[in-house]
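Heads up, one of the protein chains got dropped from this complex, but the rest are sitting where they should.
All chains are identified by letter, namely A, B and C, in their written order; residue positions are counted from 1 within each chain.
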Amino acid sequence: MTSNWLDTLEREAAGLLPPDVYAWAAGGSGFEDALKRNRSAWSRITLRPDALVDVSRVDLSTTLLGERFDAPLAIAPSGYHGLTHPEAERATADGATKSGSLMVLSSRASLRLEEIGLPSGRWWFQSYVLKDRALTEQMVVRARALGARAVVLTVDAPVLAPRRQSRNSALVPQAVLEVNTGPVTDPEMLEPAPDLTERDIAGLHEISGLPVVVKGVLRGDTARRCVDAGAAAVWVSNHGGRQLDAAVSTADALGEVVDAVGADTEVYVDGGISTGVDALRALALGARGVFVGRPVVWGLAVNGATGVADVMNRYVEELVLAMRLCGRSQVSALGRDLLG
Amino acid sequence: MTSNWLDTLEREAAGLLPPDVYAWAAGGSGFEDALKRNRSAWSRITLRPDALVDVSRVDLSTTLLGERFDAPLAIAPSGYHGLTHPEAERATADGATKSGSLMVLSSRASLRLEEIGLPSGRWWFQSYVLKDRALTEQMVVRARALGARAVVLTVDAPVLAPRRQSRNSALVPQAVLEVNTGPVTDPEMLEPAPDLTERDIAGLHEISGLPVVVKGVLRGDTARRCVDAGAAAVWVSNHGGRQLDAAVSTADALGEVVDAVGADTEVYVDGGISTGVDALRALALGARGVFVGRPVVWGLAVNGATGVADVMNRYVEELVLAMRLCGRSQVSALGRDLLG
Amino acid sequence: MTSNWLDTLEREAAGLLPPDVYAWAAGGSGFEDALKRNRSAWSRITLRPDALVDVSRVDLSTTLLGERFDAPLAIAPSGYHGLTHPEAERATADGATKSGSLMVLSSRASLRLEEIGLPSGRWWFQSYVLKDRALTEQMVVRARALGARAVVLTVDAPVLAPRRQSRNSALVPQAVLEVNTGPVTDPEMLEPAPDLTERDIAGLHEISGLPVVVKGVLRGDTARRCVDAGAAAVWVSNHGGRQLDAAVSTADALGEVVDAVGADTEVYVDGGISTGVDALRALALGARGVFVGRPVVWGLAVNGATGVADVMNRYVEELVLAMRLCGRSQVSALGRDLLG
Partner (left out) sequence: MTSNWLDTLEREAAGLLPPDVYAWAAGGSGFEDALKRNRSAWSRITLRPDALVDVSRVDLSTTLLGERFDAPLAIAPSGYHGLTHPEAERATADGATKSGSLMVLSSRASLRLEEIGLPSGRWWFQSYVLKDRALTEQMVVRARALGARAVVLTVDAPVLAPRRQSRNSALVPQAVLEVNTGPVTDPEMLEPAPDLTERDIAGLHEISGLPVVVKGVLRGDTARRCVDAGAAAVWVSNHGGRQLDAAVSTADALGEVVDAVGADTEVYVDGGISTGVDALRALALGARGVFVGRPVVWGLAVNGATGVADVMNRYVEELVLAMRLCGRSQVSALGRDLLG
């Protein structure tokens, strides 16, 4: 079983991290059904490889919201990298640059945006709409000033579900929780607003001047509402199995969302992407960008910026191999005919 | 696995109860296939959560046969609570009141109806039609006098199937078996009448002056016959997996029954509801009330009235969370579009 | 698990019988997939019980080829009962009489037909067409003289497949192999004729003057050919998983055969019937008779004639219970609406 590098890497990270940090990063909500379902749903999709196609040169390059990238694989947002590595998001951003990957920075960062050394034009900023909307506002304005090219609005967390290790507060000191918001008098103001609606999409776009990507969509009708409300792109996600434990897998939801809005809107996906072959499956279903979360954290834990870059490069190598074996030399040639 | 509180509670109850009482309460008939199938059928239903809906205020309130309740979760009938707790049905009724839940009292109670302290207008009375129909008659009349708002007629037990621990008589003294019927000369007269037909529905309604809920329906055509014969509501149940071991799960039967009679008749369900998410699945399929049986018994065993209330409150909390994560703030907004 | 009496009985028989006899009786061919599939296919069929039907009196009586029996459960043929019990087929026939069951006597009996004490009019004679057709001829003529009411022609053994314990010859002395044929010069003459065709059906009918039941049919078109060639009834069987290991289960084949010929021809079934509920499933699919093989052998091993009768009575009790729980009081009322 030569390609099982990811499980090996996770075990290595689990050995290096404090147990509660590992549990917090690895865990899902409830029975962790959604967590497991994400991964099993991809692996259940068999492929119908074509042959006798010239694959001597494989070109993975694509554009995401108009910016060119060498590959459609990108880094999903995840919180508080300071728990995982002393260099925190600086290392992640450095790894993203090394591997040429788009990085989506979580607004739950361990460092002030200004300290991270983000690569202007090559990153997006993940944001909640917080109960105190002014806190959100100042962050997206700063993100834009630092070269963020999009705001990724997380919409599947109007409340937070209990998780295997759910008490961030025990892991993250208040000063870090407030590092990008500034001190707050009422900690509740840092929580996602449960009255978030699609009207916030236009609001966030107006404030930031940036395209808004809506992350956490699992239905075609929700996607359509997002696009009608001004979303620049839609991101199929179930929060890595950390919110509704009964949620459909992202592999199962992706096709419906692509069918609903994919003709004129970019659709992304994350959740359980554990090999380059999974990325190919997602692209064949119609995803334009495929995002990787936990594996990046394991790379960060094990080897900092280099570990992050290694993970992203590994996915790219696997995707190149998978495309050659499927008889496809360009991302745009991947379609549902490949799915068994 | 943060939400597995129910299995923990059951283990705690199993440690406190005499083994034969635990086996009697926990067990099913035959190979216990129906028992297991009930639970697995709910958990197989994935959900398609919506997003960007204001869920800052979630309202679970509903009416059951015209009476308003804070939530659509209620207590299913189960026999002889005196085996489980010294306070017997008094504790259960107290727990129902504490949690605001509708309680369905089993006619197989350990206490005389008059001793239980039932909350007038907030409980229903479960009844068989016994071989000696006069015994049934006097009980429903007394139940009505004590404020029962409906008679729940169990129809899936024309005979009793063998169970893991099937000899009630070894557990329950004859005096208790007769506590609500008065002494009988022939114990067979306490048995359910195998010649029960839909004509008994109208008969029971006439005698009691109460709406009759028919419990133990698993088919659309049976439901339609019940309604045509005067049933006020239909309850999808396979007797908690204690009768026909080959019976379909209630999750699989519910949709058909709702389609047959749900437009103008309330449909309830029980069987394997082990989280608030299961309750949401049932409501989305069209159930108006969702009933919980064994978990209430475990709560009763572990902590009496408080334990009962804790169980019901736990379900309600989970249901509120699940609704928020599905983007639904009212029970009436739950529909089949949520089911994957 | 109160109804798992059959597995207990089989274990008891396994402890009493010589290991090679047990293996020979219990085993199937190849990987024993067909053997396992037979049983699992029945248990996968869930039931949709009806309710509110008067089931105070359940009548299982039916006719099989015009003869009335108390129940549609009957004894399938199996070979050489002398290996299992000293009384051999005498005990089996006695058990059949005690329980009122139709018995199909195997032509591979340990005793001469004339020694068995068969109940005239209440038994059928299973026969192959042997390579030496004259041997077959004399046996069916004798069977008729002893009161056999039908010949059951086994057609799924044009050759014998290797089994877990395949060397009958090591178990059965030549004298016993020849007990009903008389001594043969060439043992190959005892083998089934591989050139058997539907023309043998009419031939056998003519020779014996008895209706011919064709056993070992798994397809609708085969069944139709049998009926067109003069078969009085068709028996869905895969030889208890002892011939083609890849064969469909009898539960899966039954419906198709009933659809093809059931309107005017009786259809029987065997294979993996391990509870009275399985019998109900088969009857609901359209079988008129349900045959039990190995369980009868276990009963015979453990308790002779009484053991055989106990097994048959147990199935009948379970079937009565299952019918009551399904709301059906007559065999003719069982239909596919009961199948989930």
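To be clear about the criterion, a residue touches a chain if its C-beta (ideal position, glycine included) is under 8 Å from a C-beta of that chain, and two chains touch if they have at least 3 such contacts.
For clarity, every value in this text was computed on a predicted model and none was experimentally measured.
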Displayed chains contacting the withheld chain: A, C
Residue, one of C:Val53, C:Met103, C:Leu171 or C:Ala253, that touches the chain absent here: C:Ala253
Residue, one of A:Ser43, A:Thr181, A:Thr306 or A:Gln330, that touches the chain absent here: A:Ser43
Residues belonging to chain A that touch the chain removed from view: 1-4, 43, 45-56, 275, 277, 281, 321-322, 324-327, 337, 340
Interface with the unshown chain - residue positions in chain C: 29-33, 37, 155-156, 158-159, 161-164, 166, 193-198, 200-201, 214, 216-219, 221-222, 225-226, 229, 238, 243-249, 252-253
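Note that only the chains that are shown with their structure count from here on.
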Topology of the chain contact graph, where touching chains are joined (line, ring, star, complete, other): line
Distance between the centres, which are taken as Cα means, of chain C and chain B, whole angstrom: 43
Shared-contact residues (touching 2 or more other chains) in chain A: none
